[in-house]
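Every protein chain except one is present and positioned as in the full complex.
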Amino acid sequence: MLRFVVRRLLQVIPTLLLLSLLVFWWLRSLPGGPATALLGDKATPERIAEINRGLGLDQPILTQYWLFLGRVVSGDFGTSTITGEPVLSEIARFMPATIELSVVALLIAVLLGIPLGYLAARYRGRPLDVATVIGTLVGVAVPVFFLGYLLKQYIAVDLRLLPPSGRLSTGIDATDVTGFAVLDGLLTREFDASLDALRHLVLPAVTLATIPLAVIVRITRASVLDVLGADFVRTANAKGLAPITVRSRHVLRNALLPVSTTIGLQVGLLLAGAVLTEKVFVWGGIGTMLADAITLKDYPRLQALLLMGAVIYVVVNLLVDISYAVIDPRVRLS
Amino acid sequence: MRSARRLAAVGAALVCAVSLAACAASERGQGGSGTPADTLIIGVPGTPKHFDPLFASDGETFRPSRQMYDTLITHKRGTAQLEPGLALEWTPNADFTQWTFKLREGVKFHDGTDFNAEAVCFNLNRWVNLPSAAAQTQAIYYADAFEGFTNNLASAKDQPVYKSCTAPDPTTAVVSLNRAKGAFPAAFALTSLSISSPAALQKYNGDKVEQSGQAYTYSEYATAHPTGTGPFKFESFDRTANTVTFVRNDQYWGEKAKVAKLIFKVIPDENARKQELQSGTIDGYDYPSPADWKALRDGGFNVLVRPVFNILYMGINQKNNPALKDLRVRQALAYAIDRESLVRNQLPEGAVVATQFLPEAVAGYAKDLKPIPYDPEKAKQLLAEAGQSNLTVNFYYPTEVTRPYMPNPTNIFTALAENLRQVGITVNPVPQPWNGGYVDSITANGVHDLHLFGWTGDYNDAGNFIGTFFGRNKPEFGITDQSLFDEVAKADGTVDPAGHAAAYEQVNRDLMSKYLPAVPVSSAPPALVLRENIKGLIPTPLTDERYFTVSKG
Partner (left out) sequence: MTTFTARRKARIDELAGGRSLTSEAFRRLRRDPVAITGAVVVGLFVVVAALAPLLAPHGAAETFVELKRDLRPGTIPGPMEGFPLGSDQLGRDFLSRMLLASQQTLLVGVLATVIGLAVGVVIGTIAGAFGGWVDTLLMRLTDVLLAVPHLLLAISVAALAANPSQTTVIIAVAIVGVPIFARLLRGSMLAQRESDHVVAVTALGVRRSAVVLRHMLPNAIGPVIVQATLTLATAILDAAALSFLGLGDADPGRAEWGLMLAQAQAYLDVRPALAFFPAVAIIVVALGFTLLGESLREALDPKGSR
């Protein structure tokens, strides 16, 4: 097992290196080069030269890449051109909001998706199945920002059931400990603040969860169907095992293998979806940070966020692979 | 199956929790106001950069300062007329080169120190002696009013208008100028020229401004310890929740604030601001889209329309496209656009077609000027005469922004561009985010041919409009005609009020007939919207509302 983990870790390194090279190249192919990007339209030839010297751009390209790697590894992503604050500390400030949102969205997607997918497969061809399949197809086809707007308009504005945007009611007395609003309320025993934070979470989390939910339902359904038709299930049934034992021991356990990988893949989608969802719900997280960076052409921020998004994606997939190996010993051998 | 059931149970529990939260919400929602009593929460479109008005140049940064600071002279609420602020009286000498201010007594800064003539002189000396290029480039309004610093580090400017300040007694400040300027005394009402506590400025290193890359970083004074004499005191700026909180200044020299707490909540998205108000989580917001005025009124909200005090123009840059140097071509552009329809279809009620580069309320407005009519045939003919029937222009327009004079720039651009295409002009649209390149492209680099821009007056003086646009050669217009600059300078230097107005009236006539460096489009009133139970806010033409008069019913 340890050997497997080490091997996988070693395999990730070249991918990460290539990824950093790509981001490095990307920053250098920005219109006018990084100095112009940093200076915006205020660039004069002298100041460009000055910045280029400062960034080490007058050095050979390999040296530059090496220096860039060094900075990235030590967590130096430069300074945001919008706020003048180091990008890393900005990320640290906005990260909890996005993690909170993504975790809740993923929970919704998993906790609703797996049972729904299972039930759809079990009652294949019946109305429940048809409705579920149609739902998943539509769920993927609806533009996220439009769905968010609809939820906001009908549930928050018209019915007044939930707050329309933000993370906490303004004016509420909430103590900031970890940056995770719900957790903070529990830690400081300000339960009303926790509840308030939770209410703010519902609509954006549901919006963000739609696509992962649809994907998880479909994969679960397909996978359960696959397993139901497999020889060992037939054998188990033929042996006269109780249907409930067959379903829980044999079907679900084997069907969940591909589902766990899919869940890992959804993490990357959540990050991308957060850009749209956070904009709609004025959610002060990484997605908003990214959207601002786009409109205000804040390249240091863009670079850091892109790199971070990809690294998280790679790491999560690594974790999924490892957990996969834990569940299914065959993977370790291949 | 057992695990499936367990999962289903957890899923169901989650659904229950969600609906429970929703129920709790609905109960609270029906309890009347969704915001705490005695706290006023106003939605605003943008984040303030800092809290030192001296270094501010945008409305979002000015808004908090207006609550915390006072100026020597202020504007009568709801108008652009001057009235006493920290100074009770102000008198010029015969040639307008010296102003004597009689100051209010018993006023204290938020840190408990005294406001007096020494403090006034300290502030004036601080402004003229700003120690770094970064600080000087950021003190935009000061530099405009006083035309320079003791050591001009950022750009080659003249000797500053300001000469010295003396404090013969605690309630008298005498400000001497190197030369007379038409902008005074009105310029003393600029929010940028608010009076800060000398003790706080020194303690928190107020003059420190640093540039790193494209961004500026400001002192501790500007970011965490702004200290003025105003009706509200700074409490906090929460950069995660994006809210600025103020508390009532119980020692305020004037009418005390009616609410204990004032919160500005930054909500960049126009729709989100509207929805927060509709669902009761804020008490009001600034700059509702004209498209929403009707729906908001129908929903029982108060839409407060400000008096018109701005101008929107379609700018023309003569530098890049030689055709635009030809007056006939610029006139053709003016005849080609249907401003009548634009104002009716896209701008809110109260908006008017502009006949010149001033709104009507400003002294110097020439009443005899008529708007250039919409006449596409004449436009085509003028273009043909100039040999420019196949004119191509790069038309820049801003995105991600609403300006008080320009709600929904994309619509305004689309309408104008279609007008221009109708007369045979090829329009290349170039959208740029307002803060993400547009302002720099227009004002610093002048890379455009046509653009949309405008101005909201800071005080009632024609020079604040015309002088800002056409007082000197700017990349925005690429004008090389020195006679225009001379004419503006002469009008600006005419200090007696009647002569000043007459001179600017003539400048306006000449601008429209002889120069036409841009096409004035419209003046449109921006609005504020409040819940029904919020009373006492006076909308002002200068968009410089102060919230201490506001009460929550």
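Letters A and B mark the chains as written, and numbering starts fresh at 1 in each.
Convention: a contact is a pair of C-beta atoms (placed from the backbone, for glycine too) under 8 Å apart; a residue touches a chain by one contact, two chains touch by 3 or more.
Not measured: the values here are computed from a predicted model.
Across the whole complex, the hidden chain's contacts among the shown chains comprise A, B. Summary of contacts with the chain left out: across B:G254, B:P433 or B:P475, the touching residue is B:P433. Taking the complete complex into account, B:R344 is the one of B:R344, B:R472, B:K490 or B:K535 that touches the chain left out.
Among B:F413, B:F477 or B:Y547, only B:F413 touches the chain that is left out of the view. Contact with the chain that does not appear here is found for just one residue of B:T150, B:N178 or B:T399, B:T399. In the complete assembly, the contact with the undisplayed chain comes from A:V138, out of A:M1, A:A92 or A:V138.
Residues 8, 11-12, 14-15, 18-19, 22, 26, 29-32, 137-138, 140-146, 149, 153, 222, 225-226, 258, 261-262, 265, 268-269, 271-273, 275-276, 279, 290-291, 294-295, 297, 302, 306, 309-310, 313-314, 317-318, 321 are the ones on chain A that touch the missing chain.
By the touch rule set out above, chain B reaches the unshown chain at residues 270-271, 274, 289-295, 341, 344-349, 399-400, 407-408, 410-411, 413-415, 417-418, 421, 429-433.
The rule is short, and it goes like this: only the chains that are shown with their structure count from here on.
Averaged Cα coordinates give chain A a centre that lies 39 Å from the centre of chain B.
Considering their complex, residues 1-4, 7-8, 10-11, 14-15, 17-18, 21-26, 29-30, 34-36, 39, 41, 212-217, 239-243, 261, 263, 265, 267-269, 271-272, 275-276, 278-282, 399-400, 433, 435-437, 440-441, 444-445, 447 of chain B touch chain A.
Those residues of chain A whose C-beta lies close enough to touch chain B in the complex are 38-42, 51, 78-84, 93-94, 97, 107-108, 111-112, 114-115, 118-119, 149, 152-153, 155-157, 159-171, 176, 179, 195, 198-199, 202, 206, 243-244, 247-248, 252, 279-282, 284, 295-297, 300.
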